[in-house]
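Only one protein chain is missing from this complex, and each of the others stays in its spot.
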Amino acid sequence: MEKLISASLIGLSQGAIFALMALALVLVFRSTRVVNFAQAGQAMVSTYIGWEVVTRTDNYWIALPAAALAGALLAAIIETFLMRPLAKRASHGAIAPVASIIASLGVLGVLHSGAAMIWTTEQKLFQSPVSVNGIEIGSTVYPFSQADMLIISTVIIVMLIFAFFFQRTSLGLSLRAAAFQPEISRLAGVRVDRVRTIGWALSGAAGAIVGVLVTPGSYLSPFSLDILLVYGFVAAVIGGLESPQGAALGGLILGMSLSFTSIYVSSGLTFIVPFVVLLLILIVKPKGIFGGGNSRNA
Amino acid sequence: MMRLNRSKNALTLTALAATVAMVATVVPAQASTDKVGVTSNLIKLGISQPTDGPASAGYNKVAPAMKAYFDYINANGGVNGRKIELKIENDGYLVQNAVNKSISLVDDGIFAFVGSLGTANNLNVATALDLKNTKIPSLFVNTGYSGFAVKKDHPSIFSLFPSYYMETKIIGEYIKKNFPNKKVGIIYQADDFGDDGLAGLKQAGITLVKEVPYASLSQADPRSGPAWITQLNSAGVEVAIMFGVTSATAAALGAAARARYAPQWILGSVGSDVTTLNTLGITNNILNGAITGSFLPATTDTADSYIKLFRDVNTQYNPGVAFDSNVLAGMNTALVTAAAIKAAGPNLTRSGLIRTIETKGKSFLSASLTPPTYSTTSHAGYAGFWLGTFNSSGVLVPETGKYKVYTTDSAKGKVVASTYKRPAVSGKGLFK
Partner (left out) sequence: MHSTHRRRLILFIIVGAVLFYFSSRVGILRLYQGSTVSMYVIAIGSIILLTGYSGQISLGNGAFMAIGAYVAVLSQLYLNLPFFLTFFVAVLGAALAGLVLGIAAARLTGPYLAGATLALAVALPSIANLFPALGGEQGLGYDSGNAPALFGEVARFKWLFWISSLAALITCLILQNILKSRYGRVWKSIRSNSVAAELTGVNAPRSKVLAFILSAGIAGLAGAVLTMSLGTVSPSAFPLSLSFALITGAVIAGISSLLPGSLVGAVVLVGMSQLVGTLTTRFEIGDVLAQNLKELIVSALLILAVVFTPNGPGEKIREMRDHRRHHSHGGHR
């Protein structure tokens, strides 16, 4: 029973992280049809900004919004100066469907090497503002701490804010419109370019929050968030790539699968589980759980 | 359409011409390969290791430390009148790069490899460069894989570190003596490195109540720790062995501390460098009480003549770098290399060097607390460990106050207390 609870708690806290990373990818995908592999790099650079703030101010609560802001700014820059011109230049020919993925891989490489040049590859640490020690219930300590609760609640708050933003605000609605019907939105007076940049900025902020949340439990290096990108992407695809609810569910499914196979089957399967889970889901739903639509449409 | 094809062919030919031009740098023919890389005043050595990338943390301090020691020797007259040049290549810990860079080193005319890092990398280099037949020496490879000690398979490779199998055999004996009737469990890397360690424990007769493998990648995911700990904890493990790389060790120790799970930790030497663990967030407080082994003196033991020498060399020739177990290992490898070159005499050849290590290696000056065990039939290096406990300031304290060394082999041999009396470092560690 303790084992079962532990496995669920570990899965929940891991799943929350995957979900937020997935959400970051979904935000970009649904506003600009780009699968942004640079997300891990953007999050990493923003987290370094957070680290700089923490080491100077010794205050996590300043670092979190600072990193989010840096992440938003970085994303907006990448969108404005790279992705937007790219969408126009690489709109035809064989490259068109893959140009943005490829460019984002390039950006990832630039961010990796740039960060390594600035901050070296030596790991950086910062402390969590709350206790990282497991919670004691009765005589058992569960592998679930205030820090995990902070992660889960932050993820839930961020998700709720985004949901409210998309459903209730006019900017959010135009964002959705621009994503689904760019031409019609443009005719309706929506400044599509600006709206897309906002989509990227929100995503950059979400990614930065991921970085600042997970680093206290581990460490920061130019590569430390890469594996989260893989998991986040798998979670996003499971959820259907377009839906924030899908990202949340995808993250949870992946987090739970990893935790339960690790604890009940073998922890040697960490890298195989995502592939198996993804394939099983895509066989049943080729466009992910919330993807819907005709699977044969390009 | 036709025109298009023709212009395409022209492009193809241009590209090919460019490639051929790149390929066509003619190299001078070498008469004999036995004296490659040696002149009257210089010996060229090479090492392939990761300077950057996810797996480089800690390991990237080894080669600069070796170079620092060679610089120290060179500044004091070299070995047999020859200076030692170490060419350091960065392979990012990727197999394909390791092979490419090693071939590049051979192409550069190095005399021998020294201290190249990693089991898979060294194995691939050995086959790709056909070391078995070309007999290019690869000295003191930086891995505990026992296969490199087998002369029949790798006649020109010398291992230096005790094997993983020896290490866990010694740990196993220690557990039987000090923690009888306790439940023992292990977290280990799910590849040959971890499997070797697991086999050594079983050879020592240890029953494991829980085995937790973790998938090996260049780096362990720090967020996997809680799942490992949950498994050990729910199996009631009282003595937990952590046999993996440093990042995995950090993940396990961190997660255990947070879950207030406090078994008697026994750490494999690969993952127990205190400096690296500190940088990964494992404080001395968490580490306090954990047991680990080493074949070299503790890095903090300034009373030890070798440590004192290495620390001085590090201050002068490797400025700004903290003296940790990676630096220590690098300096020691350089020291042994210089001793081997000195012993091979003024007429230095590849085959002569290999023969010298086989016949005289046992008596080489070395910081290790167990002697190298080289012979004409075996290329196994050190064969023993002493075990100690970390105190609250991160210092590894030997079990009885003094280094008590046990030796064994990579087969079914017994674990015995060593009687080796290591000579103090002579002649300031120089080999004029």
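Chains here go by letter, A and B, matching the order in which they are written, and residues are numbered from 1 within each.
FYI, a contact is a pair of C-beta atoms (placed from the backbone, for glycine too) under 8 Å apart; a residue touches a chain by one contact, two chains touch by 3 or more.
Because the structure is a prediction, the values reported are computed rather than measured.
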Of the chains you can see, which ones touch the chain that is left out?
A, B
Going by the contact rule already stated, which one of B:Ala149, B:Ala190 or B:Ala339 would touch the omitted chain in the full complex?
B:Ala190
Which of these touches the unseen chain: B:Asn74, B:Ser104, B:Ser305 or B:Ser375?
B:Ser104
Write down which of A:Ile5, A:Leu73 or A:Leu105 is the residue touching the left-out chain.
A:Leu105
Cross-chain touch to the chain not pictured, restricted to B:Asn142, B:Ser156, B:Ser216 or B:Asn326, is B:Ser216
Identify the residues of subunit A touching the omitted chain, counting contacts across the whole complex.
29, 35, 82, 85-86, 89-90, 92-99, 101-103, 105-110, 112-114, 116-117, 120, 230, 233-234, 236-237, 241, 268-272, 274-276, 278-279, 282-283, 286-288, 291, 295-298
Listed in rising order, the subunit B residues that touch the chain left out are 5, 8-9, 11-16, 18-20, 22-27, 51-52, 90, 94-97, 99-100, 103-104, 106-107, 119-121, 123-124, 126-128, 130, 145, 147, 190-193, 195, 215-218
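FYI, only the chains that are shown with their structure count from here on.
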Which bits of subunit B are touching subunit A when the two form their complex?
52-54, 56-57, 60, 190, 212-215, 217, 219, 221-224, 226-231, 234, 250-251, 254-255, 257-261, 279-281
Give the list of subunit A residues in touch with subunit B in this complex.
2-3, 6-7, 10, 14, 17, 116, 121-123, 125, 132-134, 136, 141-143, 145, 214, 217-219, 221, 223-224, 226-227, 258-259, 262-263, 266-272
